[in-house]
Structure formats: C-alpha cells, structure tokens
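A single protein chain has been omitted; all remaining protein chains appear in their positions.
Order as written gives the chain letters A and B; numbering starts at 1 within each chain.
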Amino acid sequence: MRILAFFSRPIAAVAALALFAVWPLSLVGSACAADARSDYRVGDRLSPSKSVTSPEAVYKETPWDALVPKDWDPQQAFKGLDLRTLKDSDPRAMEALQRLRESWDNAPVEQSLRGQRIRIAGFMVPLEKKGDEVSEFLLVPYFGACIHVPPPPANQIIHVILAKPLKGLQSMDAVWVSGALAIARSDSPWGASGYRMQGELVTPYSKR
Amino acid sequence: MTPLTPLLLLAVRSAWNRRLTLGMTLLAVALSVTLLLGVERVRHEARNSFAQSVAGTDLVVGARSSPVQLMLYAVFRIGEATHNIHWQSYRAIAENPAVAWSIPLSLGDSHHGFPVIGTSSAYFEHFRYGDAQALAFSAGKPFAEIFDAVLGAEVAARLGYRPGDQLVLSHGMGDVSLAEHTDKPFTVVGILAATGTPVDRSVHVSLEAIQAIHLDWQGGAPLPGLSIPAEYVRKFDLTPKEITAVLVGLKSRAAVFKVQRDLNTRSAEPLLAVLPGVALDQLWQVVGIAERTLLAVSAMVVAVGLAGLVAVVLAGLSERRRELAILRSVGARPSEIFVLLTAEGLFVTVLGALLGVALLALLTALLGPLVQAHYGLAIRARWISSDELALLGAVIAVGLVASLLPGYRAYRISLADGLTPRL
Partner (left out) sequence: MPLETVIEIENLRFRWSQGNGFCLDIPAFEVRAGERIFLYGPSGSGKSTLLGLLGGVLVPELGRIRLLGSELTRLKPSARDRFRADHVGFVFQQFNLIPYLSVVDNVLLSCRFSARRRERAMAAGGSLHDEAARLLAHLDLEVALYRQGVTSLSVGQQQRVAAARALIGRPEIVIADEPTSALDAERQEAFLALLAGECLAAGSTLLFVSHDRRLAAGFDRELSLASISPACGEGKAA
C-alpha cells in the first residue's frame, strides 16, 4: 500500500496517465527490434560462434569454406592472366570475369557432406512465405547477396526447406540454421547440383 | 480474509447500479478495443492476402521499375506498369535452360473496373497460390478460341456471368472507360473457383486476343475509318509484340540468383527480375512504418478510453462514502474496499474488451465483403488469433493498473472515515 501512496499526489497521477499514453510505443519498439539487420553492411560475413561445440552435439558447426571441395579453385578463370599487363577495358579481363561467373554458377559440391547434420550461420533470402511465416529460403554467406553484389558460387548457397514455417524472419536476416544437408541433383543441362537442407532449427544470429 | 467471490459479486452489482455513466465509458473502451484489434487484423490479413497471392514462383520479370511496383501490378493487379517488355525477351526467358516454366502476362485493359490479364495456357497449368494450390475451375474450361475469356470468381459473382455470356473489354484501367472494344466481344468459357487472391478479380483472355483488339487501335484510340471486324482478325499475325510481365519457375531454386543476375544485366532490353519474397519484404518495410504508427495511435486511444473510465469511477467515489462506511461497519477491511473498487474498474474493462471483440466480428462480417470487392483484400471472419489475444491481455492489464487508482483512493477514504464519514 505504501507504493500506492505515491499515487495520491496529483503529479504522480498525471505521470501514471502519461505512462498509459506512452506504453503503445513499446509495441513500436518491439517491432523495431527486427531492424537489427541494419547492423550489417554489404559483403559482411558472419563470424563463427565463440562457444566451442561439444563433441556430442547433434549438429556440427560448419564454416562456409567447408562447403567448397578442396580441389576447386574459385579464381581458376584468372589463371594465366597477369592483370598487371592488361590495359584498361581489355576484353580479356571481361572474358575472364565472364568465365569466372560461369564457373561459379557451376561450382561443384562437396560430396562428403551428403547427409551430414550441420549448423551454419548465414543470411536468408525468402523463397516461399505463408502470411508472416517463411517456409523456404536460400542461405548465403554474406550480406547483400542478390541485391547489391554478384551472387555467391553455387556451392555457397543452401536451399533450406523448413519443417515448420517460422514467423518474424525478413530478407537478409542473419540466422543459425541446423539440419541435415542433402545434395540435390538438378536436371539442367550443365549438370550442376546444389545443397539442400531440411531445416530443423532456426535461431537468430547475435553478434557476441 | 473474506473469499473473493462475494466481493466480486458486490462489485458487479455496484457497477450495474451505475450502468448509465459506466455504460458510456464501457462503450468508449469497447470502441477503442475494436479499433486496436481492427488495425492489427487488417495488417495481418493484408500481409496474408498478399503472401497468398503467389506461390512457387521464383522470379517476376518486367520492365525496369521498382521491385515493389513490379510486384504490385504483375501479381496484385494494383496500379499500372510503366511500360512493357518485348516479346523477344519473353522468348529468351522461356528458352533459358534453367527455366522450368514461364507465364507471360499482358495488362492494361479492364472490364467494369476489373483488370484484364492477357496470358497463355501456361497460366492455368503452372500458376500456384496459397499453399502451392493450383487454379481450379468452378465452371467451364480454359480458353481455346481467340475471343474466349475465363473469369475470376469475384468477377463472375459480382457481374452475374455464366459460361456462354458475352462481355466487352474497356481500354485502360478506369472504372468508367470511354474507349471500349465493342466491336470485339468476348465469350465467357470458364469461371475459376475462388482463391482469395487477386485472381478472383481478374478477367483472363489470351495474348492473341489482346493483340487482336488493339489491331485497329494505334496510339491508344481507334483510328477513324479503320475498323477490322472480329472475323478477320485471324488473318493478321496475332503474335504479341509486347507483354507486361513474366512469372518464372526454375528447375533449381538455388539457381535463382544466377538467372536473376542474367536477366538484370545481360538482356537486350532493360529488365527487372525480382524474387517475390524479397520484394514483398521491401514492401512491408515501407508500409511497416505506417502500420506501427497506426497501432501506436490505436493503443493511445485505448489509453484515453481507460483514463475516462478511471475518471468516472473516481468521480463517483465522493457520493459513496456512506456506502463504504456501511461496508466497514459490517466488517469489511480497508483492503477489501480496495479490492471492491479495483474490481469494478476491472469488470468494466473486461466487459469493454469483450464488447470490442464482438463489435469487431460484426464489422468484419458487414464490411469484409465490401473490402474484398474493391481492393481484393480478403479479411476473413475468424476466431481471435494469439496476437490479438496478447493485445487484449495488454488492454486488460493496463485497465487493471488504471483501476488501482480509484481502488487506492477508496482505501484511503475508508481508512480516514471509519464508521462515520463526514458527508
């Protein structure tokens, strides 16, 4: 009752009523919390988690590099090309870039990861939404992929399908995704395949 | 301590006794709750409605404008395209080895305010909505002849069409169009089952038909003296020259970035290819600020309503000093008086909240169909969602805290007055 004695003063009563008027802004605040995305800049990558994964953990924490086969060199297209000797706007440079892009689009996958249960952090690009819930998305290693910068190589994209659609996710949200990795054969003529995952657990990524 | 029930019953009867004054504040609280829940429901339903409108589509391609604008006119049939894209671009997309299927769309005409979509049979085969549902026919079949039309459920219902009826398209998107293609009437051959998406509001015809009705139109208006009767249109090449947008499905969804980049950079004409999910998120970002503001304003209205309730209860306290003294004389403790008064305010809050929910249901039932017809936005009448329940809980919690004020005041009064109040 002594706490309530505070309210017997008129100033306190006015303050209390002002609080009633202000609490709606908490709703705004909670909605704004989703804008943590603005912490990232184009090209930012996520650092691995600080905690050590225990050996009995169901999901093995995996860096994006592990998805690239050891024998694949992303810079292959530029081999034999000494950039210092080229003049400005040399067509060979553009051709090399073109070949680079093509090799990236057809980048091979690491077969040994088939069936592995992994946990990986990345940025999500929604593919299918039901209302407010995302049911399918692509996971990429860096911020801004698909909007501002050229897309990542095919072996750095994971197509995640969620068992249970999740609310509150937006484009370019940073998330930890855990699930079993599969390798999907696509029937395109150039025979490239990609990573697919049955997403079992999705949690927000926090910079700590 | 006396069990709570007799006190609560006393509170209810006391409130009922002053139902005229309390009734007004009850109405205020109820209306404010209706507003709050209504805003939230419209927001939720709008997002749902938009997200339902397209499924399984990897890319939407159109002339270079903004992603949001492209989505709005191509998928939601709202607004108009800035300009069209060449037929060759569509062929290039369709023949791209990475593409599994593509649906060309041609927009620009209307029928009694409903948008007309020129498309191919691929539309009925590949278009998906909602939970990967395909389009189904409630009557008839897809178009086969040039001047066949397939109607969305809403169009057929509102204008009373059945298979076999004839209709005439208007040029442009206005409700009233002075430029009608009266010389080339269409025949309804099919009516789609309701989808709850903008498909329901659309009139679907073949791309060739769009080309045909504009044969003798150049520059947006018929040329005087030039009139090509419907029977002769087949003599002309009806391959479309331009279309407005293309819906694309890929063989491998992970390849979407590659195809998108190709379309955005390497095409012969400036194209914009967007991922529907990403474009929608951008839309919600823009709209989100308005949404949150609206929600905050509604919440403030609720606060005003509750403040009014508190004021009324407080004002009534001075006439009730005798009553409080009587209660004390039969053994009520000051804390029980506190509970009694707080319960009265809480009772009105809860009743107001429930009344607000009922009002919302009534409004939804009455206005829902109207909104659907005009904006294509489906506001379903449904049970209260968990988000709405949380909002209601917050309203009642604030109402409880607000009611503590008159409760405390009554507590102090009854302590000071004892058995003999100074009236």
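The rule we apply is simple: contacts are C-beta pairs under 8 Å (C-beta built on N, C-alpha and C of every residue); 3 or more make two chains touch, one makes a residue touch a chain.
This structure is a prediction, so every number in the text was calculated from the model and none was measured.
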item	value
Contact list for the unshown chain, restricted to visible chains	B
Listed residues B:20, B:268 or B:419, member touching the removed chain	B:419
Among B:112, B:128, B:251 or B:333, residue touching the chain not depicted	B:333
Contact with the hidden chain (one of B:83, B:141, B:162 or B:322)	B:322
Residues from subunit B at the interface with the omitted partner, ascending	1-2, 6, 10, 13-14, 16-17, 322-323, 325-335, 418-420
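We adopt the following convention: only the chains that are shown with their structure count from here on.
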item	value
Centroid spacing, where centroids are CA-atom means, of subunit A and subunit B in whole angstrom	30
Subunit A residues touching subunit B - in the complex, by the definition given at the top	1, 4, 7-8, 13, 16-17, 20-21, 23-25, 27-28, 31-32, 105, 125-132, 134, 136-138, 145-147, 150-152, 154, 157-159, 170-171, 184, 186-190, 192, 194-196
Residue ranges of subunit B in contact with subunit A within the complex	44, 47-48, 51-52, 55-56, 58, 97-98, 130-131, 251-258, 260-261, 275, 277-278, 280-282, 284-285, 288, 292-293, 295-300, 302-304, 306-307, 335, 394, 398, 402, 404-405, 408-409, 411-412
